[in-house]
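For this depiction, one protein chain was excluded, whereas all remaining protein chains were kept in their positions.
Just so it is clear, A, B and C label the chains in written order, and each chain counts residues from 1 on its own.
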């Protein structure tokens, strides 16, 4: 019994054996299929014409996910820890909406929950070599979090002020019906999205808008600069050199002597 | 009395004591609430239905800000200097519009002034660790000010010329009713905002627009390059320290010893 | 006979002789002309008024390309290898649609194939000094392929989740008629394209949209950072050369001596 469990553990949780790899690929296919299904179901024409087949497929997929979920609980060494882990919750949320749909009528909003099945892909990818690239990016973003927070905070203050000014200038007649609407316009403009659903009509408004656009064009350089700098010169400093004399540990890659105490650093 | 004043000073102007921290957080909440209030007031539906409650809240917040403002004047060592400082003026502008609203009818435009309350958040943030990140960014932007000015000046000349050409090509029938309108379109296009409220209709106009767009796509690289370069290799790091022993001259600001030869650097 | 063939080979496949250079320039002109022809043919007004002349020009160009194609097959040393090479297939696809047009009525879609003639330009450019620049860029992009894949995968997951949420929030009445439509909107917004054909109408939808836009504004920094880092510090420059004397290991590809200690590096 322990042997079977051990083996199932290898297949379901790891990707080192051929069976484990096959399981991952199969699961990936089912996940993608299930996400495609949720999408197709939302298209009116398809929903009307293929309702029975969509229902059957949904139940088949839910069945597979349910079996997988139960297997994971049975096999894992610490079931409770799994159940309340990030992926445990995602796995639970992947199956529960379909069952709830039996009891609740008009469970339209459960669709969002089912789309979360997509996040399960990350668990499978975790086992691949793409993780390294992902981790590098995540590290760079994480290391820039303070700078990016400051930047986003600054952008928010900017759009609030701009949005208010435009609300005064353009007024309700030109679509700027309230300050939040003005702020929405300011964000649309500053980020260079530019839907055009609201756009300034007066000369003064267009002049202000021009300034905002050029501003947006210039300040997009800031997040880019932050992240690029972080990827090029990671502030966590890749090298592990520590000064043998004063224990300072943030040395440039080409440093030969500690810049703090002047002691020679071991290469 | 001096003791109380000292203590109040610590609470209101600093953030080192628990009471000071609590004061800052409380103030932050009131500021955000007050900004939210100004926004909500501008939404027609809300303004009509909740007028009494909005009025009361506005007066409560104005009251709090007034007390805080007076306290600051009383407590600070040099009241005049505070009153005419940046934050002193912001603090004054935070309370005055509500009082003015009593006398002036249709004080619609005072709303812009009240939104400036938002800037008070910066004072509170000044006391946090996010300041360092903000200062780094500000330094990088400040160091790039000449390059960015040249770039923006170049962009302005470009859009004036492009806007004039498009005014000739497209003419008033297609929405390019004047050169300023053409320039507005050129900015909307070059910055890749693209509202679509004015867009070229003739083949020649669309051809010109295509060139402008590809240009805009390419020259956005310039501000990004400037800021990124500045963040990676701060030009102020070109501090004037030169190693007296090996003449190496690119030392970090916090370097005490030459990283190339280990000699002590004059501070 | 062998002499003539040798000479033709030099003219057609190489660009070292004056005749070879002339051949390349002439071919470039014909290719550009042929692409322009395909474009003009698609314009209704031109198609109607100039049909005869367009037909003649098309056959002339097809004739030239056919002769060139046959010459290449005859002259090249390994004809089969050429025929099934990338450019061999492109060359074949450059001539076949016109012949097929004789038999198939309404061969409207063959137009896409004819536009592929454009790719033939790359062969000619291959012989110029622009190749070096192109290769550097291609290398940088290729070296970043994993990071960019991870980024794009992340963007896809993001837009699927956002698109689904917006489908729920805005609903079919506001243009978000299905989840795929919501995803389309999310892509249009996140990439800051912003057509405005679908745009959020509800306050909650506009709030969500604002978050998505600021997000898009911030995460565009990621691909930029990746590629910039790669161009500046090519990771393949992490060539495995290590100085045998001082163990310095970041040498340029063309370095023969260690730039730190002057010792000879093993090639």
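Convention: a residue touches a chain if its C-beta (ideal position, glycine included) is under 8 Å from a C-beta of that chain, and two chains touch if they have at least 3 such contacts.
Bear in mind the structure is a predicted one, so any value in this text is a computation, not a measurement.
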| said: Using the touch definition from the top, which of C:8, C:73, C:116 or C:157 touches the missing chain? | reply: C:116
| Tell me, which residues in chain A touch the chain that this view leaves out? | 192-196, 224, 228, 254
| said: What does the interface between chain B and the hidden chain look like in terms of residue numbers? | reply: 146-147, 149-151, 153-154, 157, 160-161, 164-165, 167-168, 172, 177-180, 183, 189, 192-196, 199, 203, 206-207, 209-210, 213-214, 216-218, 220-222, 224-226, 228-229, 232-233, 246-248, 250, 260
| said: Give me the chain C residues in contact with the hidden chain, please. | reply: 35, 38-39, 42-44, 108-109, 111-112, 115-116, 118-119, 121-122, 125, 129-130, 132-134, 136-137, 140-141, 148, 151-152, 155-156, 180-181, 183-184, 187-188, 190-197, 220, 223-228, 230-232, 251-252, 254-264
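Quick note on the criterion: only the chains that are shown with their structure count from here on.
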| Which pair in B-C or A-C has the same interface as A-B, with over half of the contact pairs matching by residue number? | A-C
| remark: Cα centre of chain A to Cα centre of chain C, whole Å, reads 29
| said: Measuring centre to centre with CA averages, how many angstrom lie between chain B and chain C? | reply: 40
| query | Taking each residue of chain A in turn, which ones touch at least two of the other chains? | reply | 151, 180, 183, 192-196, 220, 224-226, 228, 232, 254
